[in-house]
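Report on the structure given below.
One chain of protein is taken out of this complex; the other chains stay put.
Chain nomenclature is as follows: A, B and C, assigned in order of appearance, with residue numbering initiated at 1 for each chain independently.
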Amino acid sequence: MPARQGEMEKIALVIGVIGADVHAIGNKILEDAFSQAGFKVVNIGVLSSQKEFIQAAIKSKAQAIIVSSLYGHAEMDCSGMRQRCIEAGLDNILLYIGGNIVVGKQRWEEVEARFKELGFDRVYPPGTSPSKAIKDLREDLKMESKGYKNGGWR
Amino acid sequence: MPARQGEMEKIALVIGVIGADVHAIGNKILEDAFSQAGFKVVNIGVLSSQKEFIQAAIKSKAQAIIVSSLYGHAEMDCSGMRQRCIEAGLDNILLYIGGNIVVGKQRWEEVEARFKELGFDRVYPPGTSPSKAIKDLREDLKMESKGYKNGGWR
Amino acid sequence: MKRAVHNKRLEQKIFKEIRKEVLNSWPTGRQVNLKEAINFHHHLPEGKVSPKKLAKGKEKGDIFVQPRAGVALREEQITLLRSFEKAGADFLPTTIDSYTRQNRYEEAELGILESKKLGRSMLNGYPAVNEGVWKCREIIESTKVPVEIRHGTPDARLLAEITMAAGFTDFEGGGISYNIPYSKNISLEESISNWQYVDRLVGWYQENGAIINRESFGPLTGTLVPPSISHSVSIIEALLAAEQGVKSVTLGYGQCGNLVQDVAAIRSLTSLAEEFLSDFGYRNILITTAFHQWMGGFPKNEARASGVISWGAVAGSLAKANKIISKTVHEALGVPTKEANISGIKITKQIVNMLKDQEFFSREALEEEIRIIKEETRCILKKVIELGKGDIAIGTILAFKEGFVDIPFAPNRFNVGKVLPVRDNNGAVRLLNPGNLPFTKEILNFHRIKIEERAKRENRRASLQMVIDDIYAIGKGMLVGRPRTGESYED
Partner (left out) sequence: MKRAVHNKRLEQKIFKEIRKEVLNSWPTGRQVNLKEAINFHHHLPEGKVSPKKLAKGKEKGDIFVQPRAGVALREEQITLLRSFEKAGADFLPTTIDSYTRQNRYEEAELGILESKKLGRSMLNGYPAVNEGVWKCREIIESTKVPVEIRHGTPDARLLAEITMAAGFTDFEGGGISYNIPYSKNISLEESISNWQYVDRLVGWYQENGAIINRESFGPLTGTLVPPSISHSVSIIEALLAAEQGVKSVTLGYGQCGNLVQDVAAIRSLTSLAEEFLSDFGYRNILITTAFHQWMGGFPKNEARASGVISWGAVAGSLAKANKIISKTVHEALGVPTKEANISGIKITKQIVNMLKDQEFFSREALEEEIRIIKEETRCILKKVIELGKGDIAIGTILAFKEGFVDIPFAPNRFNVGKVLPVRDNNGAVRLLNPGNLPFTKEILNFHRIKIEERAKRENRRASLQMVIDDIYAIGKGMLVGRPRTGESYED
């Protein structure tokens, strides 16, 4: 019989806003949402570098890094990130990204492809609800079969 | 020396709104505009048939018929009009049309071509100022060289 | 058949006689089966019955949104309406084409054929009479909210028969508002009498348990119509309808553009209507209001047009109208596409929703404006009643003859057409020439002073040119048509 949530150790996530980006509101809401969904959230906040994400992930034994980028520079800010994760020993860590990740309104298929190319496992268009990422995390981390209950968020 | 306007007989125009169309505001303004520009305006008003336009033109010895159509049915309402003018002996009468002459927003080049096809000398897109038609009338009727002064309208 | 017009309920016998004629005037008339129709209405879910939805909304303070739309072909019409519903429209329209409005069904038939042939709508509306009861009913059956027939038909008897039998529960128009702005040679005797038939038909449905709403077309010519004129017309039509047994009326009003005036107009409309309906002893009538976003010339530029639409949504919301009729960004160009219409709905909805919890008005200015509108409307209506010796139908006909009721810019020759409106310095619509409107000295003075204020500010005489400037103004991005300021405006 699978253990009940609360008795199990929570899965850790690192969240933050990458680069020279200061958009703080969505980040505060994501922290709330992922926490309520039952994750241990390490929020490194705005203006965070790749290095800060990776260090926080190592320290907290996180299984996923959730990058937010609202201001349009994500492509530049994220280049080489997957490589650096591997170099740091985070071989299998999940990399998600969402927000307004490119400059301007662009064809989504192309944007998604570019970020997949950069090594992201999941790429989300503007205004995606946190619940979508929560659902995907549960799937990608096979949480159901490991007995994690669905925390749910709004 | 060319005669001065006022001493010369005014050129007559027939104006009106064709078909089952009741848009009256623009028609009232056109009457005012063409009159101020020095034409003798015979305004047959809204809801006018081809026949009414032609009879008024014959009666007033008009040199041009200015059709307004706002409501979108002009293509149907004007079909055969040039032919009927000729049949009525109005061989050289100018035919202008303006307003919102087709249903919906369509490519202007195509619309213009269709109405030229129907026998109109000039075809105007939505919201054309009366002054444009006045300028064209002066040109098409060679009024300058005949000594008509420019009446002007706003 | 000519009848002398009185404001008396049509006798069943006469109604039936006329009815035969009406139903025989075009083949589809024979499809009408009242018994079947009543049964169909009885089985309509509540949400599809206009008066029921209006009553509920009025109680809750909802502000509903309704677009206008009609195309030649039914499948397209249904696609349109469904997409509006999805976009959030609370009421749906079926706008009728101009041939049908003039009872020129042969031409409408041609329009349908041409449309099919060319693959684009050659008609500016939906030809409901040519389509007939069963095809019209498909519209009702494919939608989930009330659908209203919107048109502009002086003689709408057959249209009413067919569409009500088809299951429509809301029908716009009236003997004045669908004649004077919509025809040239049709007398009020004729149109009022024809609309008494329509109202009687609604009354008949009502008596058989199927309630249908009737809406006056408040905007009239859509062009600088002062509130008291359109209020008078709306209230007359409400009285005429009530006499025939109509129990749910929506009073229409077209935005003038000045916020105080528009809010005052909507707030005064309901209370005036209550006043007159109860004076005449008509009871238990549901009164609601429809606020039309700007009905005059629109800017061609779509961004500017959305500004105008929004401003209408703001005014309608702050006025707390029961329903706002939305325009589209294609207004100045031509019959809108589905997309343009949806964007009109969404702009409106966004604003209605953002404003619904807000109260905002200047008490003094508003009260002054309400007082003026009420007094003017009373002047007109009292005159009408006086002339008709209590009979509002007769009074109306006589009053129009004398220009005591007079609709600016209307094409109909039974309208005196002396009244000339113009905006004052704050953009409220006033009267440059009051014609024969039966106003008191005080009111006439009020208008004069208001217009003088503007003339002074603009350093010119108030004249026809000022009116023309006002007619163009909103299309050029302004409310008040100031003398050319040199602002280089680009579309």
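For the reader, a short list of remarks on this structure follows.
Definition applied: contacts are C-beta pairs under 8 Å (C-beta built on N, C-alpha and C of every residue); 3 or more make two chains touch, one makes a residue touch a chain.
Only a predicted model underlies this, so the values are computations on that prediction, with no experimental measurement involved.
Listed by label, the shown chains that the missing chain touches in the whole complex are A, C.
Residue C:Ala313 is the one among C:Leu23, C:Ala313 or C:Leu431 that touches the chain missing from this view.
Only one of C:Thr348, C:Thr377 or C:Thr396 touches the absent chain when the whole complex is considered: C:Thr348. When the full complex is taken into account, the listed residue touching the unshown chain is C:Val260, out of C:Val260, C:Ala273, C:Met295 or C:Ile325.
Of the listed positions C:Lys86, C:Arg371, C:Lys418 or C:Lys456, the one in contact with the omitted chain in the full complex is C:Lys86. Residues 19-22, 24-25, 28-29, 32, 45-47, 71-73, 75-76, 100, 102-106, 126-127 are the ones on chain A that touch the missing chain. By the touch definition given at the top, chain C reaches the unshown chain through residues 86-88, 257-260, 299, 301-304, 306-311, 313-314, 342-351, 353-355, 357-365, 425-427, 474, 477-480, 489-490.
Operating definition for what follows: only the chains that are shown with their structure count from here on.
A separation of 67 Å divides the Cα centre of chain A from that of chain B. Averaged C-alpha coordinates give centres for chain A and chain C that are 54 Å from one another.
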